[in-house]
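Presented below is the structure to which this report refers.
Every protein chain but one is kept in place in this view of the complex.
Take a look at subunit A:
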Amino acid sequence: MSNAQQFDTRPVVDNESEIAVESPLAFSRHRSGAPKAKADTRVTVRERAFLGHLVLRGGAIVLDEALREVVGLGLPGEPLGLVQDEGGKRSIQWISPDEWLLIVPGGEEFDIERRLREALGDAHFSISNVGGGQTVLELSGEAAREVLMKSVSYDVHPSHFPVGKGVTTVFAKSTVVLRRPSEERWELVIRRSFADYLYRWILDAGAEYTIGVEG
């Protein structure tokens, strides 16, 4: 056994529990608003809040095996790779040679961590729950790529950034995990504390394309 402490950080929601949950963008929506999409909107941004985020570190072979068994999804076969299940609800992204980011529907992460720990047994690995510390922003629309070009120095041209790729890169003066789950959508995995800065940046960079905020 890994002999690590596992801790479910989500409250048990029973009988209409009154525990308010706030995404990292709660303050930003309050302060900066969320412009609605209009007819001439060419880029939209949508937050996919409260997902389960686990950072996995360890050897690729053992992790891959355990993930297939527990999540039904193996590690991406190459560096900078992103794999997802069929509905796109669960994804695994290469972060560094011994690090992957597993994103699952919110609430699944504790159980998945427990089963992964069981499956991994005595292997050397770590699993860290970081779901409260990051959130996912989705950019879509014909101008999404240009908004990214204003923000990241990484080459986001389709010939260089095909679907199924993901990188960790500088975004404005912060850092994001940038990934392309489909032809139409880009995802930014952003850190909670930088979320407001990044949200304001994206609204400002997207104003030219009448950016709209969904959800």
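Throughout what follows, a contact is a pair of C-beta atoms (placed from the backbone, for glycine too) under 8 Å apart; a residue touches a chain by one contact, two chains touch by 3 or more; residues count from 1.
The rule is short, and it goes like this: contacts and distances are computed from a predicted model.
Q: Which name from "Twin-arginine translocation pathway signal protein", "Succinate dehydrogenase/fumarate reductase, flavoprotein subunit", "Integral membrane protein" or "Sarcosine oxidase subunit alpha family protein" does UniProt give the chain that's left off?
A: Options "Twin-arginine translocation pathway signal protein", "Succinate dehydrogenase/fumarate reductase, flavoprotein subunit", "Integral membrane protein" or "Sarcosine oxidase subunit alpha family protein" considered; the missing chain's recorded name is "Sarcosine oxidase subunit alpha family protein".
Q: Pick out the residues on subunit A that sit against the missing chain.
A: Spelled out for subunit A, the touching residues are 2-5, 7-11, 17, 19-24, 26-27, 30, 40, 50, 55, 57-58, 98, 124-134, 146, 149-155, 157, 159-160, 172-174, 191-198, 200-201, 204-205, 207-208, 210.
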